[in-house]
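Removed: one protein chain of the complex. Kept in place: all other protein chains.
Naming follows writing order (A and B), and every chain is counted from residue 1.
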Amino acid sequence: MAYFKYLIMLLVVLSFLTGCGFKDIDNRVFVTGIGIDPSEKDDGKYKITLKLAIPVSIKEKSNTSSSYQFLVHEGDNIGEIMQILETHTDKVLELGHAKVILINESLLKDNLKDFMDYLFRRGDIQSIAYIGAAKESAEDILRTLPQGESVVASPLTKFFGNTGNDSPYVVSVYLYEIRRDFHSKGIDAILPIVEANKAGTQLIVNKLIIVGDKGNPLELTSSYTQAFNALRNSAAGYTYKLDTDGLKLILTMTSTKMKYTIIKDNGQPVSIKIDVKMSGVIDQSNKTLLIDNIDEYNKLAAKEIKKEFKEMFTFIQEKDLDPFGFGLRYRTMQLHQKDTFKKWNNAYRELPFDVTVHVNLRNTGTID
Amino acid sequence: MLTVNLIVFKIYFSGGVYYLDGMVNSNFPPLMIELSEKFPPSNDVCFKPLQIEDNTVFIFYLKSAIDGAKLHDMLIKPFFEMKSNQSFTFYIESLPNLTNMQYGEELLIEITKGYVLLAINDAFYLIDIKLVNSMALQQTIIEPTVYGPQTALSEDIEKNLNIIRHRYHEPTLKFDTHALKGKSHKSVIIMYDEKTVKQSVLQNIIEKIENLDSPLIQSTGELQLHLNGSKFSLFPITILTERPDRISYNLAAGKVIIMLNGSPQAIIAPVVFFDFMVSMEDNYHTFWITTFTLILRYIGLFICFVLPAMYVAITSFTPDIPRTELALTVAGSRVGVPYPSFIEVIFMLIFMEFLTEASIRLPKAISATATTVGGLILGTAITEATLASNIMIIIVSAVAITSFVIPISEMSFSIRICRYLLVIYTTLFGMIGLILGSLGLLMYLVNKRSFGVPYLKMYWQGDRKEIEVRSKG
Partner (left out) sequence: MSRYIYYFILVTLVTNLIASVPRILMRDSDDGVIQSMILAMFFGVSLTIIVINLFRYFPNMTLPEILKKSTSKWFYFPVLLYFACSWYAAGLITLTTYVLMFNTFLSFETSMIFTTLAFLLIISFGLLIKAKSVLYMTEVVLIMFLPVILFLIIKIYTDPKLDWDFVKVAMTYINVFPSYKTFSASSYIFIGAVNIVIFNKYIKIKKKAGIKQIAIISLMGIFTLFTTYFIPIGFNGFEQIENLTFPWITTSDSVRMKYSIIERVTFIFVILFTGVAFISLLIHWYVSLKLFESIFHFKKLQWKNKNLSSYLIILLFNLIAVFLPRQINEFELLKVSKLFYNLLPIFYGVLIVSLLIAKRRLKL
C-alpha cells in the first residue's frame, strides 16, 4: 500500500528528530508537599519548603523507612523562589503530584490571593490538592515524619479526603474549592488547621479557620469545627455530650442533613431558617436507659444541640463571615439586579437565625 | 482357436522406455511415440501394449503417479476378459474415471497427474487412475478445540471435497475449477453456496485468480499471499483453516472457499477483522461464557498492542498521569536502569520475540531446558543486574501471553509488528503519539477492503442490507 510505504518513510525521517519532552522518570523528582511560611529574616518575604519523595528501589529491602528530601528557600514572591529551588536539585521538579499545600496561619490575611494565583495559574499542580493552614511553621509540619510512613503515601494526604482518616473533625478543602469560595460573593473560604505536637512526631488536625475578604481570619474551636463539618459536608460521626438532670449521655450522629432558606420580606432578607435532621446512636451513658424514653432523649438532645448550633452561627456572624454560603443562596432567590448583594451585605450582621433540630436516636447500642 | 502369439520380445532399454520390439512395433500409435520422446528419460515412463489374440491396446503412463492395483483391476484384467476390442471400447467409455481427451501440452500435464493414456485402434482415451500417497486425514494441529470434530482436511483435494460434501448438504453448493498458469499446473477449486454468496465478491476473487502469473505455487499459504493484492501488506485478508466445520459455517454465511491440490489448508475469503477473534469453541459453549471469552480476547488484544507504548509514555513523558503511589512504585522499580525507557522496552520485546520464535522450532528434548533458561534469564537475572526494571518484565510477559490469546496466529503476528511502530511513534511524541498512533492503526484497518468488503466496520445485526457476512464463522 502506498500509504504504508509513505508512513514508514516518514518514520525513518522522523527518527532523526529527538523526541521533545522526553525525560525519563529517573530524571524527575516528585514534589509531594509545598509549604509557605513568612521569612524568618526579612519582613514581607516568604520561605518555601518543598518535600520531595525519593523513590526507593524495591530490591533494597533493608531500607524500609521512607526517604524524603527537603528544599528550602526564601525570596520575594513564589514564582521566583520556585525558579531558584529548581536549581537546588539535579532533577526536574514535578509538581503534578503535589497533593498537600500548607500555608502558615499568619500569611492568610492578605496574601492568600497571590498564592492562589500562582498555584492555579500553573497547569501542572492538581486542582484537587489539599490545602491547609499550618499552625506554627509549615516547614516543621512538612518535616514531621510519623512512624510507619511509607514512601508512596505521605500521612498528610491520608488525613484528608476520607482516604485514611474519616473523623468529623477533619475538613478537607481542595485548591479549586478555596479559589471558588474566596472569589465568590456570598461565601467565604475555609481551611483546616494542621499542627504538630511538641515532640514533632505526630500530626493533629482538628480545627478550622475561616478567611474572609476583609478582616482577620477566624479560628473555630474543635467542637464548632465538628458542628460545621457535620452541617456543611454532612460528615458522619458528630458527637455531642448531653448533660442534664444528672443524665450524662454521649451521642454519635451517623447522619446529619441541613436545609436552609432565607426568608424575605419586601425584597429585604428578614431571617435565616435552618432545619437540621440528625440520626444516630448513644455511645455512653451513666445510667441504664429505657428504650421507651427514646423520644424524651430525642427531645432533650434536640434542645441542647440547637443551642450549640445557634451559638456557632452567631459566633461566625459577628465577625461578618459566611462560610455556609447564605449570601450565595440569597443571590439565587431572585433575578439579578445591580444592588442585590449590597442589600445582603448590609443586612447580614443582624439577621436572626431560626434553627430547628430533629434528632432521631435509633438505638442505645449493644446494652441498654 | 486361441492362438497366442508368442512373440519373441527383444526388449531393449533405451532411456528407460521399454520398447517392445518385434512385430508390434509398427502398430504403435504415432501419438504415443511422440509422447515418449517428449518425456525426458526417466525411470517411470511406461509404454506397453496389451495384447490378446488380435486385440491390441496400448497404454502409456507414469508408473510413479498411478495406482498399480487399480490399473490392473480396471484396465488390464477386464481387457483380458473381453471378447473383442469393440466391447472393450464400450466398457472403457462407461468408466466413471474417463476424462476428456487433451492434446499437446495439456496431455503431457495430465499424464504427470496420473492419468493413463489408452489407445484402442485409433481412438485415444484418458483414464484417471492416480494414487496420492498423502491422502490420509490429519488431526487438527493448528486449531485444536476441546469439543467438535477433530479431523482436519487432508492433502488430496478429492478427499477434501468429499469431506465438505458430507458436511454441507445443500444442493446449491458449487465447485468451480480454475487452472493456475505457470509451472505449478495445479488446479484451484473455488467452493461457494450459490444462494448466499455475494456475486461481486465472487467475481473479484475469480478475476484475481485468473490474473495470477507467478511460477510456482505449492500451497494455499502462498496462494493467499498472491491474492492479497499488494506486496507490502500487513494484515491478512483471508483466513487459512484446516477445520471442515469452520468451512461449513463459512459456506453457510456466504463466503468463498478456495482449495488447492496438495495443501491441507483451505482459504476463506472475504474476511473481516472480527472473524479473527472468533474461535470454533464459541459455538459449543453457552452465551455468557462465549461473551466473556470474546471480551477477554479483545482486552487481550488491546493490552498486547498498547501496554509497552503506554509504559514509555507514562515513564518518560507524563508521569503525572497515574496516582502518586503508582508513580512512585514505577519510579522505584526503574532505579538503577542505565538507559532510557524506550530502549529498555524495545530490548525486552525483541528478546521476547527471540524466545517465541525459537520455541516454534525447538526439538522436544531441549524444550524444557530452553524455557527454564529463558524464564530465568528473562525474569531473575536481568532484574538482578538492573538491566531492566521489574515492571518491564511484568509488562513483557503480559504482552507475550496476550498475543497468543488471539485465535488466528496471522493477526497475532500483525499486531506484534504494529506494536513496535506504536512504541516508536510514542517515543517521538509522547502521550498524544500513543492516542494518535492507535487511531492511525484503526484508520488503516477501516480503510482496508477484503475483496470489496470493508475490513473493520460495525456490523449491526439488525441492518440486513449492510451485513453480507456474519461476523461469526
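Definition applied: contacts are C-beta pairs under 8 Å (C-beta built on N, C-alpha and C of every residue); 3 or more make two chains touch, one makes a residue touch a chain.
In this text, all values refer to a predicted model and were calculated from it rather than measured experimentally.
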Touch with the omitted chain, as defined above, among A:32, A:111 or A:126: A:126
Listed residues B:282, B:320 or B:344, member touching the removed chain: B:320
Hidden-chain contact residue, picked from the options B:69, B:216, B:381 or B:446: B:446
Hidden partner chain, touching residue among A:183, A:349 or A:362: A:183
Touching residues on chain B - with respect to the absent chain: 317-318, 320-324, 326, 425, 428-433, 435-437, 439-440, 442-444, 446-447, 454, 456-458
Residues from chain A at the interface with the omitted partner, ascending: 3, 6-7, 10, 14, 20-21, 23, 123-124, 126-128, 161, 163, 174, 176-177, 179-181, 183-186, 325, 328-329, 331-332, 334-336
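By definition in this document, only the chains that are shown with their structure count from here on.
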Residue ranges of chain A touching chain B (in the complex, touch as defined): 1, 3-5, 7, 11, 14-15, 17, 19, 21-26, 28, 30, 32, 53, 55-59, 94, 96-97, 99, 124, 151-153, 157
Partner chain A, residues of chain B touching it in the complex: 230, 232-234, 315-320, 324-325, 327-337, 340-341, 383, 390, 421, 424-425, 427-430, 440, 444, 447
